[in-house]
Each structure stands twice: as structure tokens, then as C-alpha cells.
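All protein chains of the complex are present and in place, except for one that has been dropped.
Entry: subunit A
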Amino acid sequence: MKTILYIIQKEFKQIFRNKGMLPIIFVMPIMQLIILSNAATFEVNHIKFGYIDQDHSSTSRALIETFNASSYFNVIRHYPSENLASSAILRGDIDVLLNIPLYFERDLQKDQYNTLGITINAIDGAAAGVENVYVTQLIQRFNTRLKVELTQTSDQFVQPEIIETIPLFWYNETLNYKTYMVPGILVLLVTMITLFLSGMNIVREKEIGTLEQINVTPIKKNQFIIGKLFPFWVIGMGLLTVGLVLARLIFNIPFLGSLPLLYLYTSIYILVVLGMGLFISNFTDTQQQAMFISWFFVVIFILMSGLFTPIDSMPKWAQHLTEFNPVKYFVEVIRMVMLKGSGFSDILPNLLKTTLYALIMNGLAVWSYKKTN
């Protein structure tokens, strides 16, 4: 135990003495948070909207007026027939088509519910997803008894298919994409910084030869590893804290769930990342190699985390692969806790998987760390 304290003490001294490192650890992530969350937005404006009104009732007119009033939609025109409308979509004249059937008002009053046809031009998949959500929300706000039947066309030979709306967006009622992106980007920062720092740190000692000096001492390898990784665990938690404060102050992101719950999850999540960093450093000889390998994994993890592209829109095999992606679990948890106010039982599956991941990763890392080669 005392030995571990000596290592931790030394590690902190070195980190805080390194004038070039502190800004990298804390200032760079903050800048990234600000830049990325402003740049990486899915917000779609000026959606070209067309409609077919077969009902010509006051309800149908009111519904169209709702779209007209929304700043996201530009109501282009109305089409007398489905044929004309669908060729307009194919030409790209309109992005979203609303089809109000005959007797819409009458049936709605009689049955207390009704169905509306929505066709979305899905050539740009990401935009279509967003449009889908806008439409659904507008209609539901207009009348909660309406069910949307959605068709996406991206090609005239593709059969229209009914798709479900992406439920995550529902929790972002203001349709503010920063609210949606900032928590995810925070995950990205915590992951990148802790992985790079931990991975490079031990390789650095290999490079300068001090690791060999440590290996000729009788220190136990788990003492060394705990002492070495603990400071980066603290830094990771510190980064989360800084990020959360910024999210609140700069972006005014709500925090609906429990803060301790998020910290509990993060504290385990960082162990996964640290184990990975150590594992990488065990198999590399230079900081450069460690950096390349870390990048390789970070890029894959982030692209497949559902942070920038929804996992639902990935091919099936890729969706299965994301099961092995710890970043995905964290992105889900942070969005759930911050934006939906999910509780312990909601995130329990992710928490368990992450814990298992941490055990395996650190087991591998400790096993592959050899004092004798």
C-alpha cells in the first residue's frame, strides 16, 4: 500500500511539472467540446415540404398550418394527386410529403384516432432521420391521437418501407442538437485523453529506460500498475467534472438524472479505458506506436458508438460489433442519465457489461505486463 502511494505521488509530481502537458489535458478538451458541439450538429432547416390534402377540412388545414408555422419547414406547394407528388419527390423538389386522406377529420372524430401518410426523401439518411423526428413531433403536438405512417424513398425501385421513429430524439424536446451532442462529446474527450495519457505514459518509461529500473526492484506488478493508473483515473473523473460544468454553463444542457449515478458509471468506465491503455503499452516499444494504435481504436470506437451516426442505421453485422464497444455504452448511459433522467435500474445492463469489460481488460493488461522478458 505504501509503495503504491510513492508511485502515485511521483506520477502526480511529473504530470503537474510538465508544463506542456497540463494544457493538453484540460484546455484542449474544453476547446474541443466547444468547437465540436457547435460544428457537429444534425440540425436540418428549411425542409422542403409538400402535401396532398384530400380531405379539405378545417382539421386538415389546421395541420398544414402547423407545418407552415414551424421554422424548420418551408411549405412549397400542394399536390392534387399522389402521382404528381411522388414525381416531385423523385426530382428532389420536396423532401417531405404529407398525405392527408379523405374523411380524415370525420374518422378522427369518430374513431378518436387516425393515420397519416408521410413520405420522406431519404437520399441523405441522416437528414431523413432528423426530418422524421420533426414531423412526428409536430403531428403529435398537433393531436396526440394521430398515428404517423411513415414511408421513406431513396430510390424509385426501392419499396417504401415503414420505419419506426428514433425514440432518442423524443427526449430532446426543444430539438436542440447541442443538448444531444454535448454529453456524447464529453464521452469522447474522457475516453481519448485517458486512453492516450495512460497508453503513452508507461511506454514513455520504457523509452527512457526507467521502466527497466522499476522492473529490477521487488515491487509487485499490481502495485506498480495501480499506482501508475490511479492518477489517470483521477484525471478522467476531473475531465468529466470540468465537462459537466461547461455543459451547464456554456450550453445550458439539462441534467435530469442522478449525478452520483453518472459518476459511478464513469468511474468503472475509465477503468476499461485505462486497462486498454496499459494493454497497448505492453505491446509497444515507443510512444509513437502506442499513439497510432490508440488512435486506431479510438476512431473505430467513436465512429461506431452512435455518437455521430445512429447505430440503428448501421448494417446488422456492424450493429453486432458495437456490442464490443465500451464507448457506445457510455454514450448511451450519459444521454440516458443527463437527458432522460434514467435511474440505476435503467442503466444497470450497461453498467454490468462495462464492469465485465473492465475486469477482462485489466486482467489482460496485468497478465501481459511482464517484469521479466
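To be clear about the criterion, a contact is a pair of C-beta atoms (placed from the backbone, for glycine too) under 8 Å apart; a residue touches a chain by one contact, two chains touch by 3 or more; residues count from 1.
We adopt the following convention: contacts and distances are computed from a predicted model.
One chain of this complex is left out of the view, and of "Alpha-D-ribose 1-methylphosphonate 5-phosphate C-P lyase", "cysteine desulfurase", "ABC-2 type transport system ATP-binding protein" or "Cytochrome P450", the protein name its UniProt record gives is "ABC-2 type transport system ATP-binding protein".
Taking the complete complex into account, A:208 is the one of A:208, A:259, A:300 or A:318 that touches the chain left out. Per the touch definition above, the residue from A:45, A:83, A:217 or A:345 contacting the chain not shown is A:217.
Taking the complete complex into account, A:7 is the one of A:7, A:52, A:85 or A:229 that touches the chain left out. Residues of subunit A in touch with the missing chain: 2-3, 5-7, 9-10, 13-14, 17-18, 208-210, 212-219, 371-373.
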